[in-house]
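Written below as structure tokens is the structure these notes are about.
A protein chain is absent from this complex, but the other protein chains hold their places.
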Amino acid sequence: MFNRFIKANGRHRRIEGWPLVFTVLTVLAILVGTVVEFAPLFLVDQGMAPNPGVEPWTPLEVAGRELYIREGCNNCHSQMIRPFRQELERYGPFTTPAETAYETPFLWGSKRTGPDLARVGGKYPHLWHVRHMENPRSTSPNSIMPPYPWLLTRTMDLDGLSGQMRALRTVGLPYTDEQVDNAAALARAQAETIAAEIVEQGGPDRLADREITALVAFLQRLGTMGAASTAEVATASNSGGPTP
Amino acid sequence: MADTPVSPGATAALAATAAPGQAHLDVFRYDDKIVRHFTLATILWGFVGMLVGVIIALQLPFPEANLGEYLSFGRLRPLHTNAVIFAFAGNAIFAAIYYSTQRLCKARMFSDWMSRFHFWGWQGIIVAAAITLPLGITTSKEYAELEWPIDIAITVVWVVFAVNFFGTLWRRREKHMYVALWFYIATIVTVAVLHLGNSMAIPSSFWNSYPIYRGVQDALVQWWYGHNAVAFFLTTPFLGLMYYFLPKAAERPVFSYRLSIVHFWSLVFIYIWAGPHHLNYTAVPEWAATLGMVFSVMLWMPSWGGMINGLFTLRGAWHKLRDSAVLKMFVIGITFYGMSTFEGPMLSVKSVNALSHYTDWNIAHVHSGALGWNGFMTFGMIYWLVPRLWKRELWSQRLANAHFWTGTIGILLYVLAMYTSGITQGLMWRAFDDAGRLLYPDFMETVIQIKPMYWVRLIGGTLYLGGVVMLMVNVWQTIRRAPKDLPDPAVAVPAISGTPAKDLVTS
Partner (left out) sequence: MSEHDHIPDPDSPLRDEAKPTLPEPVVGEAHDLLIQGHKYDGIREYDNPMPGWWTWIFIACVAFAPVYVLGVHVFDFIDDYGEDLAEAQADLQQIREVYASTGPSFKTDAGALAEYTADPLMAAAGEANFQAVCAACHGNLGQGLIGPNLADDYWLYGAAPEDIYQAINEGFPAQGMPPWQDAFSDEERAQMMAYVVSLHGTDPPGAKEPQGELVVQ
């Protein structure tokens, strides 16, 4: 039966003379796997409900996330801790679907040229990040990370922030009108706070309107919401890893 | 079904001499100019893409080579991957498709205007990528980094390409489609589906947008796309290329028609499922990763079907390898295809993936595919095509052989360095001491350990780029000596009644 299909002048030979039929069959062949793998995730919304306590990014964090993307941090840093004991020890509790429910685009990464950042939030003081971005080797001797000194000199561009928040709301992030309309003002207020903390830690003054502050806001937020509160993760990672 | 290459002056006479009662001969010309365009673009962008690769390979062990904002690793790495995949490999498959489709269909391309639009549109997209990526304009989604206006341009150009290709099938003078065309069909329709599926986004401004998918959905869509970009941009069109250019260069029949059918359909059906193996152990549901893994394992033999049909086609022609740089390159290309399509299923197995993922092992894997399979299949095709397109013997066979050896040694250094680095770092990350603590708690220890391998990789990559420079010199010297006037070759084949022939030579 199968041999009749594929033999020298078998049934397949006929399809080879019908490009349209051949093309339709090809499309069907690739759609089977596509539909089977996507349907459950999209119809059942599996893993798409955020945990209680997971908030969408603040306006300043949105701006910081854009910088993370602009500089291509995700090329070398993952944000996805796998359920292995060595990763729980090194990075903290593994990442859950619900924690990432507001991530668009997702920034899980595919390569760890540098360490995972899924739970880097709160691990270092703000000033550490400032110095690390200015010159990674000043805080981490032997680091091979590129320096990003321009983040300390370039002024934050908040003009597009309301538009970005609006687009994020369209794709499902629960922002209020107030957050969308006053995005830039809210971002500036949070930046002032962070900049003051940087000064308190002995860092340079006048970083409130610099890009670095938005990036620090984003980094300090990573992995601090939603995960630790769930019982599932707590039991899975009761090893007491070295870092929060 | 004989076709007859005819000299330009004789075309009208030929058409007229077809005696009544005999099959009427259609006389038309192949469009080889467009193939020359795509071939030159392949070489140019190959050099650029690989040069950027060498630069970022230097930046890893030597961060001082990050020269400022626009040339830092995070911005150049997507430029490297996009240039090599879409500019180098992209132009190569277009050259292969435009050359072979016309000959397999016995027809000129459907529309010269569309061919030109496709060529210049694609080059415009590449230039746009080369400008926007260093500026930091990126979606961050791997191999889909270009922002939405460029995505729309890609869609338009791809649709024009598809119409041009399927129009040519429609006007073909050959009843049946050869296996190379099957692979081209799979390429064109699937890349369209993948591109549209993964690029769905809400713009916030002209150069910024957010995917409509979030979290695990976005991850799954991205790697459905990312993995199948490998499948339908770097595998199926190159199998089509192999099925045309290898038997032509070896002058041997294809090993097995039945194998062609079975491995084509199984490859196309199974490949699309394999994407979630990029997300093993991540937050996507485990059943998806399981499907990705088992379909990757099932994909092993369909992939090897292509390798077997390639290598076994050379039975009885192995002696030709000694003199033919083209065949040598095809053989090393197909061999690397076989190795990386064994390695791929292996890496997708969860327990192996636990070690390899996030390490340089993946970098070794993709480069054995890209440098070995895509690179050498392209170079083999170019060395075979250039004398035919420019009507001039290749300037130096010795230089072509030197390219072969330089490139091969380059790849071997590259992948061996990255295997060593990947496995070393993977083992260090998971090592515990006998007190139950991480043996290397400081990430930096694992970086210091693999830094020497980054230098070896740089040497390997530089050698490979050196091979491309040899290719450029050889092609340049050949073209310089080529005749100035290169008319499209005219051919005469028996007409098929009912075929809407619009490519006839009238004068």
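For reference, chains read A and B in written order, and residue numbers begin at 1 within each chain.
In the analysis below, a residue touches a chain if its C-beta (ideal position, glycine included) is under 8 Å from a C-beta of that chain, and two chains touch if they have at least 3 such contacts.
Fair warning: this is a prediction, and the values are worked out from it, not measured in the lab.
Residue in contact with the omitted chain (choice from B:45, B:223, B:244 or B:404): B:244. The chain not shown here is touched by just one of B:43, B:89 or B:104, and that residue is B:104. Within the complete assembly, B:300 is the residue of B:47, B:62 or B:300 that touches the hidden chain.
Across B:206, B:405, B:432 or B:476, the single residue that touches the chain missing here is B:432.
Counting the whole complex, the residues of chain A in touch with the unshown chain are 7-9, 83-85, 89, 122-125, 127-128, 131, 138-141, 201-202, 236, 238-244. Touching residues on chain B toward the chain that is not drawn are 1-5, 7, 100, 103-104, 106, 174, 176, 178, 243-244, 247-248, 251-260, 262, 266, 281, 286-287, 290-291, 293-295, 297-298, 300-302, 304-305, 308, 312, 316, 387-388, 391-393, 432-438, 441-442, 444-445.
What we mean here is this: only the chains that are shown with their structure count from here on.
Between chain A and chain B, the centres computed from C-alpha atoms are 29 Å apart. Chain contact summary for the complex, chain A toward chain B: residues 5-8, 12-13, 16-17, 19, 22-23, 26-27, 29-34, 36-38, 40-42, 46-48, 66, 69-76, 78, 80, 82-84, 86, 89-90, 95-97, 99-116, 136-137, 140-148, 150, 160, 163-164, 166-168, 170-172, 242. Within the complex formed with chain A, the residues of chain B that make contact are 59-61, 63, 66, 68-69, 72-75, 77-78, 136-142, 166, 169-170, 175-177, 182, 185-186, 189-190, 193, 197, 202-205, 208-222, 224, 257-258, 261-262, 265, 268-273, 275-276, 278-279, 281-285, 288, 291, 295, 354, 357-359, 362-363, 429-432, 437-438, 441, 443-444, 447-448, 451.
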